[in-house]
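What follows is a single structure, written as structure tokens, with notes after it.
Excluded from the complex is one protein chain; the other protein chains are retained at their positions.
We call the chains A, B and C, going by the order they appear; numbering starts again at 1 in every chain.
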Amino acid sequence: MSGTKINAAVVGASGYSGEELVRLLLGHPHVNLSVLTSRQYADQPLTSVFPRFAGYVGASDLAFSEPSIDHLADKAKAVFLALPHGVAAEFAVPLAERGVTVIDLSADFRLNSADIYNEFYGNEHPAPEWLAKAVYGLPEIRRDAIADATLIASPGCYPTSILLPTIPLLEANLIDPEQIIADSLSGVSGAGRKTDVPFLYVECNESLRPYGVPKHRHLSEIEQELGLANGSPITVQFTPHLVPVNRGILTTLYLTPAPGQSEDFNQWTDAVAGCLTKRYADEPFVRLTGSERLPDTKNIAGTNTIEIGWAADPRTQRLRVFSAEDNLVKGASGQAVQSFNIRFDLDETAGLPI
Amino acid sequence: MSGTKINAAVVGASGYSGEELVRLLLGHPHVNLSVLTSRQYADQPLTSVFPRFAGYVGASDLAFSEPSIDHLADKAKAVFLALPHGVAAEFAVPLAERGVTVIDLSADFRLNSADIYNEFYGNEHPAPEWLAKAVYGLPEIRRDAIADATLIASPGCYPTSILLPTIPLLEANLIDPEQIIADSLSGVSGAGRKTDVPFLYVECNESLRPYGVPKHRHLSEIEQELGLANGSPITVQFTPHLVPVNRGILTTLYLTPAPGQSEDFNQWTDAVAGCLTKRYADEPFVRLTGSERLPDTKNIAGTNTIEIGWAADPRTQRLRVFSAEDNLVKGASGQAVQSFNIRFDLDETAGLPI
Amino acid sequence: MSGTKINAAVVGASGYSGEELVRLLLGHPHVNLSVLTSRQYADQPLTSVFPRFAGYVGASDLAFSEPSIDHLADKAKAVFLALPHGVAAEFAVPLAERGVTVIDLSADFRLNSADIYNEFYGNEHPAPEWLAKAVYGLPEIRRDAIADATLIASPGCYPTSILLPTIPLLEANLIDPEQIIADSLSGVSGAGRKTDVPFLYVECNESLRPYGVPKHRHLSEIEQELGLANGSPITVQFTPHLVPVNRGILTTLYLTPAPGQSEDFNQWTDAVAGCLTKRYADEPFVRLTGSERLPDTKNIAGTNTIEIGWAADPRTQRLRVFSAEDNLVKGASGQAVQSFNIRFDLDETAGLPI
Partner (left out) sequence: MSGTKINAAVVGASGYSGEELVRLLLGHPHVNLSVLTSRQYADQPLTSVFPRFAGYVGASDLAFSEPSIDHLADKAKAVFLALPHGVAAEFAVPLAERGVTVIDLSADFRLNSADIYNEFYGNEHPAPEWLAKAVYGLPEIRRDAIADATLIASPGCYPTSILLPTIPLLEANLIDPEQIIADSLSGVSGAGRKTDVPFLYVECNESLRPYGVPKHRHLSEIEQELGLANGSPITVQFTPHLVPVNRGILTTLYLTPAPGQSEDFNQWTDAVAGCLTKRYADEPFVRLTGSERLPDTKNIAGTNTIEIGWAADPRTQRLRVFSAEDNLVKGASGQAVQSFNIRFDLDETAGLPI
């Protein structure tokens, strides 16, 4: 890696994920943030819209612009898309076709199947021919493919919190693929900077509520990726809840032994612990807490770290696995930067708080 | 008061003040809530929009309707208007002209002067001839006028927290009218159920900010009422802040002795304490905490009570007077019901938590 | 019911449950709150410690006293115990032996088995002979027994949120007793007014965390009561989480068809819905939301209502049942007052917000 910085752009920089991308990329040692787009804030200086960035080197020279494919292709080697699903594809395809590396934080290219996209997102996929070419950007699982990808579909926040603890266990045939339950709590930033009544301060404060049942959209990519790990399709029980914090997802997974693994419960839980430990011991952004203490979102706020812990319950012969991540960092923008680092052969932790 | 219930309507029942009016009126022993209007929720049952009311007697029979002057005049002896300023007048005037008692929670009829209305609200007053007929509905100060009023202009939340502690002191010539400073903190419900970015959960949580400077609209009615108490116009320093609670206003007033009162500071503070005690000792909704403990919004949440306390500072020769109220109750809907009780010759505390 | 009020006492009135009992009993039309005890606040007036009660009729005459069996037996027909487990028994037994009705909010008499008490609470049960005589005070399930009880063991907050939705389904043999998973979120008041670091504002705000694994103490009463409903012992998976709200428990239950019920999933979910509807249609404090909207703690804050809703998932052949309650009301003090009302043959809703 030479001293030259890589020009990178953020499209849709006015939402929470976009803002977080700006934070991370402004502090990234190998990135020059060359273009920031926002239809809403076009022509306004970055620091007028987000005063918190005023102290970052280079921030005072930046302003939002209208998004333009030509301008982006001209000014950036990598483009991060922090756009609503459906809109992202309008930028991803032409940019990728011109050889720009696209890291898409939307759901547009996460699914392999246009039919499932249609089922969960309610519209025809705009560019189904790219679904096979895009790489699902979960670095701990797909590092090699990310390194060569032109279009990286960065995972959703809930999926990240569920897939990282579960994929190794499915690959090792340790857990029953038909009995996975994922119960998740999310902070309100997960809803985006969206001006809807349910996300007003007064509506969220002192409120605990499930939502997104029966089928939250993220379920589609959760099942796809777990199915791949399992070697055959599986069905997952997933329940998201909205709770009054700004940031953080806490997921509680209820797991049972795979058929053939249930004879000796203690042995099985040891095997599960060993599997996760072996898989993640050297991963910079995965912190295993084991059973001594359990994950807490306040331990990872603002960082790209996911905490994973577990508690065996011999009474029910189940293992509960808990994960805690910052939905805007490991669950969105941080993970996107992690993929960017891999793609551009940088230190994978560059610019990312741990 | 016979056993007959009074038919009352709420117009604009989908905002926070409107919702709070519904809560109070559903529980009011002498009210039959006969009409609820909301353009947004017309034809929807009350308990679909606000499930919390499902347990109230009579709530399951109520639905929102489109607002109509004829229907309101037909079905209600009293109409509460929980509408934006400017819109309220469109209902207040025709209803009042038909003899319906109107209790308007907007700012439309709080000011005596159409010019000042124009200065602070930015548009011509729609019915200036009613400004002199409307009564500023601060019950502890205007009880007699409220009893005879057809159009009651219920005070704003900030003004209530400032006027109640200050008016008696100005009337008694105890404080310097030119040196009043009011520094107020408000919960987010004060902004209404408005879907603007600054009021999203994520924007308010972990945020402390002043706003509404230099001239918050409420300043106009604060100065009007204090000027009346003083006998001549006065200028007040008022600074509102937004803080992350759902409900509550805490106001800190900085007061100094009136000219001629400053020779003996202890004597002056005794006189101030005596003045407030005498004025409010028998008021059911004013709780004087004195100096032993200071007001705290959590003591009055959900009630129509205002706590008032004080702390003399001989070092600076100033007295700090603190007030705490629930901005939606004493600062809005509760006070409106209190005026209604007075107007209809009911027990003033009927239906109002203390 | 004559016009005479029943003298009632609260022992341990300085914790959150005790404070909430005071709120409810002060407003109760048939209760005279005759004794309030608190070692910590002995001899202090009630309204000095809890200024929010200053507006309640009779509150200004009340002061905390040191707890004394003689004094309580002398002054109260019913005594509510809001004490830590272990301590409660010291009052419950002598008072019950003297014929005073005791409503114990602690865990001391919730379990039928002294051994299980020992296993979960870590000490010998202080009065095992009373375990068989005490009645588990879940009114919707044990109304008749409560009516005749001398010692009522009021249920824990988590158990209430789990038992009410589940017991009817077990009694009707609709759900698999071996596959019940209860995932619960609790507000911080559930921890009591305890000065431990984990419950400080700064530690809880912006924190989401599981706790109480593997075996939260409430699990013992959950399994006892579900075992009774089932007709044979069962093992339940229960995971509590702490989330930053003051009040509220939201429980998500994962339920599967009982053996023999799984052939037609839609028919089974209809049967479940029908079972809950039939059981609870006339219960004043149970609000079934069905599947159209899901429970939200903000709908029931401050009330004795529990909301119960459900969402069938044909993909996984599971039913998720959600419940929302105020942990301090239906989960503690309100439910205790409900039992009191039953015991003294009062309207069951007397003094209880719905």
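As a working rule, contacts are C-beta pairs under 8 Å (C-beta built on N, C-alpha and C of every residue); 3 or more make two chains touch, one makes a residue touch a chain.
Given the structure is predicted, the values throughout are model-derived calculations rather than measurements.
Student: Among B:Pro45, B:Pro126, B:Gly227 or B:Pro244, which one is in touch with the chain left out?
Tutor: B:Pro244
Student: Just to verify: which one of C:Val57, C:Ala132 or C:Val202 makes contact with the chain not shown?
Tutor: Considering all chains, including the one not shown, the answer is C:Val202.
Student: For the chain that's not shown, point to the residue among A:Glu20, A:Glu225, A:Glu307 or A:Glu348 touching it.
Tutor: Answering carefully, the residue with contact to the hidden chain is A:Glu307.
Student: Of the residues listed, B:Thr252, B:Thr305 or B:Gln335, which one is in contact with the missing chain?
Tutor: Of all options in B:Thr252, B:Thr305 or B:Gln335, contact with the hidden chain holds for B:Thr252.
Student: So that we can see where the missing chain sits, which residues of chain C does it touch?
Tutor: Counting over the whole complex, chain C touches the hidden chain at residues 16, 187-189, 193-197, 199-206, 244-246.
Student: Of the residues in chain A, which ones touch the absent chain?
Tutor: 48, 51-52, 54-56, 206, 284, 287, 289, 293, 296, 298-303, 305, 307, 353-354
Student: Under the stated touch rule, tell me which residues of chain B contact the chain that is not displayed.
Tutor: Spelled out for chain B, the touching residues are 181, 183, 185, 187, 203, 205-211, 213-215, 235-237, 239, 241, 243-250, 252, 254, 294-298, 301, 311-313, 315-316, 318, 320, 322, 324.
Here is the rule we go by: only the chains that are shown with their structure count from here on.
Student: Tell me which chain's centre, taken as the mean of its C-alpha atoms, is farthest from chain B.
Tutor: Chain A.
Student: Calculate how many whole Å lie between the centre of chain B and the centre of chain C, each centre taken as the average of the chain's C-alpha atoms.
Tutor: Using C-alpha averages as centres, the distance is 37 Å.
Student: If you average the Cα atoms of chain A and of chain C to get two centres, how far apart are those centres in Å?
Tutor: It comes to 39 Å between the two C-alpha centres.
Student: Please report how many Å separate the Cα centroid of chain A from that of chain B, as a whole number.
Tutor: 46
Student: Would you mind listing the residues of chain B that make contact with two or more other chains?
Tutor: Residues 206 of chain B each touch two or more of the other chains.
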